[in-house]
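Only one protein chain is missing from this complex, and each of the others stays in its spot.
For chain A:
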Amino acid sequence: MTASAHTRTPSREAPSGRGTWRTHAFRLVKAATTPLLPEDYVDLFDPLRTTSQLRGRVVSISHETADAVTVTIRPGRSWRGHRPGQYTRIGVDVDGVRLWRAYSITSGPTSGHDTDGCIAITVKAISGGAVSTHLVESLRTGQVVQLEQADGEFVLPEALPSKMLLLTGGSGITPVMGILRHTINRLDDVVLLHSAPRPEDVIFAAELRTLAANGRISLQERHTDVHGMLDTAELDELVPDWRERETFACGPAGMLEALETHWETADLADLLHTERFRPALAEPGNGGTVHFTGLDRDVECDGAQPILDAGEEAGVLMPSGCRMGICFGCVLPLREGSVRDLRTGETTTASPGDGVLVQTCISAAAGRCDIDL
(Lines give C-alpha, C1' and ligand atoms only; values in the text may rest on other atoms or scores of the structure.)
Protein backbone atom coordinates (compact mmCIF):
# COMPACT_ATOMS: atom_id res chain seq x y z
CA MET A 1 0.00 0.00 0.00
CA THR A 2 1.44 3.27 -1.07
CA ALA A 3 0.31 6.73 -0.15
CA SER A 4 -0.13 9.31 -2.79
CA ALA A 5 -1.15 12.90 -2.28
CA HIS A 6 -3.92 14.34 -4.32
CA THR A 7 -5.60 17.62 -4.67
CA ARG A 8 -9.26 17.00 -4.97
CA THR A 9 -10.47 20.51 -5.53
CA PRO A 10 -12.57 20.35 -8.66
CA SER A 11 -11.43 22.76 -11.31
CA ARG A 12 -13.88 25.61 -11.68
CA GLU A 13 -11.99 27.20 -14.53
CA ALA A 14 -13.02 27.40 -18.12
CA PRO A 15 -12.23 24.32 -20.16
CA SER A 16 -8.85 25.11 -21.66
CA GLY A 17 -10.02 25.67 -25.17
CA ARG A 18 -7.68 25.91 -28.12
CA GLY A 19 -8.73 29.29 -29.36
CA THR A 20 -9.22 32.25 -27.10
CA TRP A 21 -12.69 32.68 -28.56
CA ARG A 22 -13.77 29.70 -26.55
CA THR A 23 -12.47 31.26 -23.38
CA HIS A 24 -14.29 34.46 -24.24
CA ALA A 25 -17.48 32.63 -25.05
CA PHE A 26 -17.26 30.76 -21.77
CA ARG A 27 -16.72 34.00 -19.91
CA LEU A 28 -19.77 35.47 -21.54
CA VAL A 29 -21.93 32.49 -20.61
CA LYS A 30 -20.60 32.72 -17.07
CA ALA A 31 -21.50 36.40 -16.93
CA ALA A 32 -25.00 35.44 -17.99
CA THR A 33 -25.44 32.78 -15.30
CA THR A 34 -23.66 34.37 -12.33
CA PRO A 35 -23.74 33.70 -9.38
CA LEU A 36 -24.27 30.15 -10.65
CA LEU A 37 -22.10 28.38 -13.18
CA PRO A 38 -23.30 27.47 -16.67
CA GLU A 39 -23.07 23.81 -15.68
CA ASP A 40 -25.62 24.30 -12.91
CA TYR A 41 -28.15 24.86 -15.66
CA VAL A 42 -26.75 22.10 -17.89
CA ASP A 43 -27.27 19.78 -14.90
CA LEU A 44 -31.01 20.20 -15.38
CA PHE A 45 -30.75 18.28 -18.64
CA ASP A 46 -27.64 16.16 -18.40
CA PRO A 47 -26.05 15.57 -15.01
CA LEU A 48 -23.23 13.55 -16.57
CA ARG A 49 -21.87 16.42 -18.63
CA THR A 50 -20.39 18.67 -15.97
CA THR A 51 -16.66 18.78 -15.62
CA SER A 52 -16.36 20.00 -12.06
CA GLN A 53 -18.44 17.24 -10.50
CA LEU A 54 -17.93 13.79 -11.89
CA ARG A 55 -21.08 11.68 -11.84
CA GLY A 56 -22.21 8.40 -13.26
CA ARG A 57 -25.46 6.71 -14.18
CA VAL A 58 -26.30 3.20 -13.02
CA VAL A 59 -26.70 1.07 -16.14
CA SER A 60 -27.35 -2.29 -14.55
CA ILE A 61 -27.30 -4.12 -11.26
CA SER A 62 -26.76 -7.85 -11.04
CA HIS A 63 -26.56 -10.21 -8.11
CA GLU A 64 -23.31 -12.06 -7.50
CA THR A 65 -24.21 -13.80 -4.23
CA ALA A 66 -27.01 -13.43 -1.71
CA ASP A 67 -25.46 -10.27 -0.31
CA ALA A 68 -23.26 -8.93 -3.09
CA VAL A 69 -24.14 -7.07 -6.28
CA THR A 70 -22.22 -5.78 -9.26
CA VAL A 71 -23.22 -2.28 -10.25
CA THR A 72 -22.37 -1.15 -13.76
CA ILE A 73 -21.99 2.59 -14.08
CA ARG A 74 -21.57 4.84 -17.08
CA PRO A 75 -19.23 7.58 -15.87
CA GLY A 76 -19.62 11.21 -16.95
CA ARG A 77 -17.62 12.82 -19.72
CA SER A 78 -14.68 13.81 -17.59
CA TRP A 79 -13.88 10.26 -16.43
CA ARG A 80 -10.20 9.72 -17.10
CA GLY A 81 -10.17 5.94 -17.03
CA HIS A 82 -8.53 3.65 -14.52
CA ARG A 83 -5.79 1.11 -14.10
CA PRO A 84 -6.96 -2.41 -13.18
CA GLY A 85 -6.83 -2.83 -9.40
CA GLN A 86 -7.67 0.78 -8.67
CA TYR A 87 -10.78 1.95 -6.85
CA THR A 88 -13.21 4.78 -7.36
CA ARG A 89 -15.13 6.68 -4.76
CA ILE A 90 -18.84 6.74 -5.07
CA GLY A 91 -21.24 9.12 -3.35
CA VAL A 92 -24.86 8.18 -2.81
CA ASP A 93 -27.69 9.83 -0.90
CA VAL A 94 -28.78 7.60 1.94
CA ASP A 95 -31.87 9.02 3.70
CA GLY A 96 -31.08 12.30 1.99
CA VAL A 97 -27.49 12.42 3.29
CA ARG A 98 -24.63 12.11 0.82
CA LEU A 99 -22.20 9.40 1.88
CA TRP A 100 -18.98 8.49 0.11
CA ARG A 101 -17.21 5.14 0.05
CA ALA A 102 -14.42 3.56 -1.98
CA TYR A 103 -15.06 0.51 -4.19
CA SER A 104 -12.60 -1.38 -6.32
CA ILE A 105 -13.32 -1.41 -10.01
CA THR A 106 -14.10 -4.95 -11.07
CA SER A 107 -14.98 -4.54 -14.72
CA GLY A 108 -12.74 -5.78 -17.48
CA PRO A 109 -12.21 -4.26 -20.91
CA THR A 110 -15.41 -4.45 -22.91
CA SER A 111 -15.83 -4.25 -26.63
CA GLY A 112 -18.84 -4.34 -28.84
CA HIS A 113 -21.23 -4.20 -25.91
CA ASP A 114 -23.61 -1.49 -24.90
CA THR A 115 -21.72 -1.30 -21.64
CA ASP A 116 -18.59 -0.10 -23.41
CA GLY A 117 -17.00 2.76 -21.56
CA CYS A 118 -18.74 1.68 -18.37
CA ILE A 119 -17.13 0.59 -15.15
CA ALA A 120 -18.40 -1.85 -12.59
CA ILE A 121 -18.03 -2.11 -8.85
CA THR A 122 -18.95 -5.09 -6.74
CA VAL A 123 -20.36 -4.43 -3.32
CA LYS A 124 -20.91 -6.81 -0.47
CA ALA A 125 -23.57 -5.70 2.01
CA ILE A 126 -22.23 -5.40 5.54
CA SER A 127 -24.88 -5.74 8.21
CA GLY A 128 -25.52 -2.27 9.57
CA GLY A 129 -23.39 -0.77 6.82
CA ALA A 130 -24.95 2.45 5.61
CA VAL A 131 -23.63 2.58 2.05
CA SER A 132 -23.10 -1.08 1.24
CA THR A 133 -26.65 -2.05 2.22
CA HIS A 134 -28.01 0.93 0.32
CA LEU A 135 -26.13 -0.07 -2.81
CA VAL A 136 -27.17 -3.71 -2.54
CA GLU A 137 -30.81 -3.16 -1.56
CA SER A 138 -32.01 0.27 -2.65
CA LEU A 139 -30.01 1.36 -5.67
CA ARG A 140 -31.98 1.34 -8.93
CA THR A 141 -30.99 1.30 -12.57
CA GLY A 142 -30.99 4.78 -14.07
CA GLN A 143 -30.04 6.55 -10.87
CA VAL A 144 -27.25 9.10 -10.91
CA VAL A 145 -24.42 8.66 -8.42
CA GLN A 146 -21.46 10.88 -7.58
CA LEU A 147 -18.07 9.60 -8.62
CA GLU A 148 -14.44 10.47 -8.30
CA GLN A 149 -11.53 9.71 -10.58
CA ALA A 150 -9.97 6.29 -10.06
CA ASP A 151 -7.16 6.13 -7.58
CA GLY A 152 -4.97 3.62 -5.76
CA GLU A 153 -1.64 1.85 -6.08
CA PHE A 154 -2.85 -1.74 -5.98
CA VAL A 155 -1.93 -2.26 -9.63
CA LEU A 156 0.42 -4.54 -11.51
CA PRO A 157 3.91 -3.22 -12.25
CA GLU A 158 4.82 -2.23 -15.83
CA ALA A 159 6.88 -5.38 -16.26
CA LEU A 160 4.38 -8.11 -15.47
CA PRO A 161 5.63 -10.60 -12.88
CA SER A 162 6.23 -14.06 -14.29
CA LYS A 163 4.86 -15.79 -11.22
CA MET A 164 2.04 -14.40 -9.17
CA LEU A 165 0.16 -15.28 -6.02
CA LEU A 166 -3.20 -13.67 -5.35
CA LEU A 167 -4.40 -13.96 -1.76
CA THR A 168 -7.91 -12.80 -1.16
CA GLY A 169 -10.67 -13.04 1.42
CA GLY A 170 -14.39 -12.23 1.04
CA SER A 171 -15.06 -9.03 -0.88
CA GLY A 172 -11.26 -8.65 -1.16
CA ILE A 173 -11.56 -10.54 -4.44
CA THR A 174 -12.81 -7.35 -6.13
CA PRO A 175 -9.60 -5.51 -7.09
CA VAL A 176 -8.02 -8.84 -8.02
CA MET A 177 -10.93 -9.63 -10.32
CA GLY A 178 -10.43 -6.27 -12.00
CA ILE A 179 -6.79 -7.15 -12.56
CA LEU A 180 -7.49 -10.66 -13.83
CA ARG A 181 -10.17 -9.55 -16.27
CA HIS A 182 -7.81 -7.07 -17.87
CA THR A 183 -4.55 -8.92 -17.76
CA ILE A 184 -5.16 -12.64 -17.66
CA ASN A 185 -4.10 -13.12 -21.28
CA ARG A 186 -0.69 -11.70 -20.49
CA LEU A 187 -0.07 -13.60 -17.28
CA ASP A 188 1.52 -17.02 -17.28
CA ASP A 189 1.56 -18.42 -13.82
CA VAL A 190 -1.13 -17.26 -11.44
CA VAL A 191 -2.18 -18.90 -8.20
CA LEU A 192 -5.32 -17.58 -6.58
CA LEU A 193 -5.96 -18.54 -2.99
CA HIS A 194 -9.39 -17.25 -2.08
CA SER A 195 -11.20 -17.57 1.25
CA ALA A 196 -14.94 -17.20 1.80
CA PRO A 197 -17.20 -18.64 4.51
CA ARG A 198 -19.09 -21.08 2.24
CA PRO A 199 -19.01 -22.04 -1.46
CA GLU A 200 -22.12 -19.99 -2.14
CA ASP A 201 -20.45 -16.90 -0.67
CA VAL A 202 -17.71 -16.84 -3.29
CA ILE A 203 -18.15 -13.74 -5.41
CA PHE A 204 -17.42 -14.34 -9.13
CA ALA A 205 -17.37 -18.08 -8.37
CA ALA A 206 -18.44 -19.23 -11.84
CA GLU A 207 -15.97 -17.03 -13.66
CA LEU A 208 -13.10 -18.02 -11.38
CA ARG A 209 -13.90 -21.71 -11.71
CA THR A 210 -14.02 -21.38 -15.49
CA LEU A 211 -10.64 -19.65 -15.52
CA ALA A 212 -9.29 -22.50 -13.43
CA ALA A 213 -10.91 -25.16 -15.61
CA ASN A 214 -9.31 -23.58 -18.66
CA GLY A 215 -5.98 -23.67 -16.95
CA ARG A 216 -5.58 -19.88 -16.88
CA ILE A 217 -5.20 -19.76 -13.13
CA SER A 218 -4.64 -22.26 -10.41
CA LEU A 219 -7.54 -21.72 -8.04
CA GLN A 220 -7.63 -22.78 -4.43
CA GLU A 221 -10.96 -22.04 -2.81
CA ARG A 222 -11.01 -22.17 0.93
CA HIS A 223 -14.30 -22.30 2.74
CA THR A 224 -13.57 -20.95 6.16
CA ASP A 225 -16.77 -22.27 7.76
CA VAL A 226 -15.34 -25.74 7.19
CA HIS A 227 -11.59 -25.31 6.94
CA GLY A 228 -11.14 -22.36 9.29
CA MET A 229 -9.19 -19.21 8.58
CA LEU A 230 -6.08 -19.38 6.51
CA ASP A 231 -3.02 -19.77 8.70
CA THR A 232 0.21 -18.43 7.23
CA ALA A 233 1.95 -21.58 8.46
CA GLU A 234 -0.08 -23.53 5.89
CA LEU A 235 1.34 -21.54 2.99
CA ASP A 236 4.38 -23.76 2.54
CA GLU A 237 2.08 -26.66 1.92
CA LEU A 238 -0.58 -24.85 -0.15
CA VAL A 239 1.71 -22.81 -2.36
CA PRO A 240 5.20 -24.25 -1.88
CA ASP A 241 6.88 -21.63 -4.07
CA TRP A 242 5.14 -18.62 -2.47
CA ARG A 243 8.53 -17.05 -1.78
CA GLU A 244 9.16 -16.70 -5.49
CA ARG A 245 5.83 -15.15 -6.28
CA GLU A 246 4.93 -11.48 -6.53
CA THR A 247 1.97 -11.48 -4.15
CA PHE A 248 -1.15 -9.31 -4.19
CA ALA A 249 -3.40 -9.59 -1.18
CA CYS A 250 -6.74 -8.06 -0.28
CA GLY A 251 -9.09 -9.13 2.48
CA PRO A 252 -9.99 -8.61 6.15
CA ALA A 253 -7.62 -6.54 8.25
CA GLY A 254 -6.58 -9.51 10.40
CA MET A 255 -5.60 -11.57 7.39
CA LEU A 256 -3.55 -8.75 5.88
CA GLU A 257 -1.73 -8.13 9.12
CA ALA A 258 -0.80 -11.79 9.43
CA LEU A 259 0.45 -11.84 5.85
CA GLU A 260 2.51 -8.70 6.32
CA THR A 261 4.21 -10.16 9.38
CA HIS A 262 4.83 -13.43 7.59
CA TRP A 263 6.40 -11.81 4.52
CA GLU A 264 8.47 -9.47 6.71
CA THR A 265 9.79 -12.36 8.74
CA ALA A 266 10.77 -14.06 5.50
CA ASP A 267 12.49 -10.82 4.52
CA LEU A 268 10.30 -10.62 1.44
CA ALA A 269 8.23 -7.55 2.31
CA ASP A 270 8.75 -5.93 -1.08
CA LEU A 271 7.14 -8.88 -2.86
CA LEU A 272 3.87 -8.32 -1.02
CA HIS A 273 1.31 -5.76 -2.16
CA THR A 274 -1.79 -5.28 -0.06
CA GLU A 275 -5.06 -3.41 -0.47
CA ARG A 276 -7.00 -2.57 2.65
CA PHE A 277 -10.69 -1.78 2.85
CA ARG A 278 -10.50 -0.50 6.39
CA PRO A 279 -7.69 0.59 8.66
CA ALA A 280 -6.54 -1.59 11.55
CA LEU A 281 -7.26 0.37 14.68
CA ALA A 282 -5.49 0.85 18.00
CA GLU A 283 -7.16 1.37 21.39
CA PRO A 284 -8.98 4.72 21.31
CA GLY A 285 -8.02 7.54 23.69
CA ASN A 286 -10.08 10.43 25.03
CA GLY A 287 -11.76 12.70 22.53
CA GLY A 288 -12.06 16.45 22.56
CA THR A 289 -13.45 19.50 20.86
CA VAL A 290 -12.40 20.28 17.32
CA HIS A 291 -12.50 23.94 16.43
CA PHE A 292 -12.75 24.60 12.68
CA THR A 293 -11.00 27.94 12.46
CA GLY A 294 -12.34 29.20 9.12
CA LEU A 295 -15.92 28.31 9.95
CA ASP A 296 -15.52 29.31 13.58
CA ARG A 297 -17.34 26.16 14.66
CA ASP A 298 -16.79 23.73 17.49
CA VAL A 299 -17.56 20.07 17.01
CA GLU A 300 -17.40 17.47 19.77
CA CYS A 301 -15.42 14.43 18.75
CA ASP A 302 -15.11 11.27 20.81
CA GLY A 303 -11.87 9.36 21.10
CA ALA A 304 -12.82 6.57 18.71
CA GLN A 305 -14.33 8.75 16.03
CA PRO A 306 -12.39 10.14 13.09
CA ILE A 307 -12.53 13.94 12.91
CA LEU A 308 -13.80 13.46 9.36
CA ASP A 309 -16.91 11.63 10.56
CA ALA A 310 -17.53 14.01 13.44
CA GLY A 311 -17.28 17.02 11.12
CA GLU A 312 -19.57 15.50 8.52
CA GLU A 313 -22.15 14.55 11.11
CA ALA A 314 -22.19 18.17 12.23
CA GLY A 315 -22.93 19.21 8.63
CA VAL A 316 -19.43 20.49 7.85
CA LEU A 317 -18.30 19.92 4.24
CA MET A 318 -15.08 17.99 4.79
CA PRO A 319 -12.63 17.06 2.06
CA SER A 320 -12.30 13.27 1.92
CA GLY A 321 -11.04 10.33 -0.06
CA CYS A 322 -10.56 6.67 0.80
CA ARG A 323 -11.61 7.26 4.43
CA MET A 324 -8.96 4.85 5.65
CA GLY A 325 -5.70 6.70 5.64
CA ILE A 326 -4.16 5.96 2.27
CA CYS A 327 -5.04 8.68 -0.21
CA PHE A 328 -4.43 11.91 1.71
CA GLY A 329 -7.60 13.36 0.24
CA CYS A 330 -8.72 14.47 3.69
CA VAL A 331 -5.68 16.29 5.04
CA LEU A 332 -6.20 19.57 6.84
CA PRO A 333 -3.72 21.71 8.77
CA LEU A 334 -3.71 21.25 12.52
CA ARG A 335 -3.02 24.70 13.97
CA GLU A 336 -3.03 23.97 17.64
CA GLY A 337 -3.71 21.08 20.01
CA SER A 338 -3.35 17.35 19.49
CA VAL A 339 -4.87 14.60 17.43
CA ARG A 340 -4.47 10.85 17.86
CA ASP A 341 -3.82 8.47 14.99
CA LEU A 342 -6.58 5.86 15.31
CA ARG A 343 -4.36 3.17 13.76
CA THR A 344 -1.32 3.54 15.97
CA GLY A 345 -2.59 5.51 18.96
CA GLU A 346 0.24 8.01 18.48
CA THR A 347 -0.55 11.65 19.06
CA THR A 348 0.54 14.55 16.88
CA THR A 349 0.74 17.94 18.54
CA ALA A 350 0.93 21.31 16.89
CA SER A 351 2.32 24.33 18.64
CA PRO A 352 0.22 27.45 18.13
CA GLY A 353 0.70 28.68 14.58
CA ASP A 354 1.96 25.39 13.17
CA GLY A 355 0.17 23.88 10.27
CA VAL A 356 0.89 20.17 10.61
CA LEU A 357 -1.09 18.36 7.94
CA VAL A 358 -3.21 15.62 9.47
CA GLN A 359 -5.43 12.99 7.87
CA THR A 360 -8.83 13.60 9.40
CA CYS A 361 -10.15 10.17 8.36
CA ILE A 362 -7.84 8.32 10.74
CA SER A 363 -7.30 11.02 13.37
CA ALA A 364 -9.40 11.60 16.44
CA ALA A 365 -9.24 14.67 18.62
CA ALA A 366 -7.00 14.33 21.67
CA GLY A 367 -8.26 17.25 23.69
CA ARG A 368 -9.14 20.58 22.16
CA CYS A 369 -7.61 21.23 18.75
CA ASP A 370 -7.81 23.86 16.04
CA ILE A 371 -8.14 22.68 12.46
CA ASP A 372 -8.13 25.02 9.50
CA LEU A 373 -11.22 24.71 7.39
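Methods note: a contact is a pair of C-beta atoms (placed from the backbone, for glycine too) under 8 Å apart; a residue touches a chain by one contact, two chains touch by 3 or more; residues count from 1.
Basically, contacts and distances are computed from a predicted model.
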Assign the chain not included in the display its UniProt protein name, restricting the answer to "Fatty acid desaturase", "ABC transporter ATP-binding protein", "Lactate utilization protein A" or "Putative ABC transport system permease protein".
-> "Fatty acid desaturase"
Option from A:Leu44, A:Ala206 or A:Val226 whose C-beta touches the chain left out | A:Leu44
Pick from A:Ala31, A:Ala159, A:Ala206 or A:Val226: which residue touches the chain that isn't shown?
-> A:Ala31
For the chain that's not shown, point to the residue among A:Val97, A:Leu160 or A:Ala269 touching it.
-> A:Val97
For chain A, which residues lie in contact with the unshown chain of the complex?
-> 28, 31-36, 40-41, 44, 53, 93, 95-99, 295, 312, 315-317
